[in-house]
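Here is the structure we will look at, set down as structure tokens.
With one protein chain withheld, the remaining protein chains of the complex are depicted in position.
Then we have chain A:
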Amino acid sequence: MHNVKRGPQSQAAIQARKERERSKISEYLALTEDVISRKKASDWSQEAFDQTQHLLQLNPEFYTIWNYRRNIMLNGIFPRSTPEEINNLLANELVMTTTALKAHPKVYWIWNHRRWCLENVPDGPAVDDQPSLQWRKANWDRELAVVEKMLDADARNFQAWNYRRYVLASLPVQRPETSDLAYTTRKISASFSNFSAWHQRSKVYSSLWNAGQLDPYLMPTKEFELVHNALYTDPDDQSAWIYHRWLIGSGDNMEQLQQEVAVIEELLGEQPDSKWCMDSLVYYNRLILEKHRPGSEELRQRCLDLLQELANIDSPRKLRYQEIGGC
């Protein structure tokens, strides 16, 4: 650990430590051997199940054992259990993995195991003699709460954002996308330097657009307003610039392009050293040149001036600017 001095250890102390570690190592190796041999023997017993738990607590990244555990459940435990018992067992698995996640929040195999458990929750309990979706709903809702808690702790954990999309898609009763929009707004307001939050926003909008639920005029206007606030507050933050590029898209809307170029020029006037402003202006002006005003010498010269300035202030990328200028 940083700043913690290591005291000079006597030979005896080093020896003692090695002894302790040696016994831990041999314990671990013995456990591993036991579990693997059971697996090879297709042992689906409760005892095998408990052994996998011990091993996974010591090493949650041992994915073979996670697989084995799932096989035990499928082949050994599920066939002799009622739906309710299965539900309880899976709920238990979720509790156990939540604890494991707190210590190891980014181990893929733990997340995988959770997915499998959630997907295998049986229909039930019976309501009016018909199996309902209540168990599933309860587990998925809780899952959404868990992942959102992780995002509260670290709003830029992109694995968690990805997982959240998976959970939203798997909910037995789908949530309206507008509520998701509100969630991204909250996360962006808390810290707009959050690429994942902007990204999620773009995905929500894409799906709303495809479903024909977006006002083609109002939505871009409001979104540009939002991203302008981010750009003006911190022109160095790249997540907002990337979202801006996504909003512009293919650049078919000339009016929009010109408006945005004007806004960015104004920002550049306020903050003349902003690399991102210059870079974006070059990009958008090139779009205009390509799609709407191919012969414009004025725009071409503006691009070249900006590229020259960029080569000066961002000399590590000098060659890139020179190359763009060349075409």
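Please note the rule applied: a contact is a pair of C-beta atoms (placed from the backbone, for glycine too) under 8 Å apart; a residue touches a chain by one contact, two chains touch by 3 or more; residues count from 1.
In the analysis below, contacts and distances are computed from a predicted model.
Only one chain is not pictured, and the protein name UniProt records for it, out of "Rab proteins geranylgeranyltransferase", "Cytochrome c oxidase subunit 4", "VPS33B late endosome and lysosome associated" or "Distal membrane-arm assembly complex protein 2", is "Rab proteins geranylgeranyltransferase". Within the full complex, the residue among A:F78, A:Y232, A:W246 or A:Y283 touching the omitted chain is A:Y232. Across the entire complex, the residue among A:Y68, A:W111, A:F192 or A:Y205 in touch with the chain not shown is A:F192. Although one chain is not drawn, its touching partners on chain A can still be listed: residues 4-7, 182, 185-186, 189-192, 228-230, 232-235, 266-267, 270-271.
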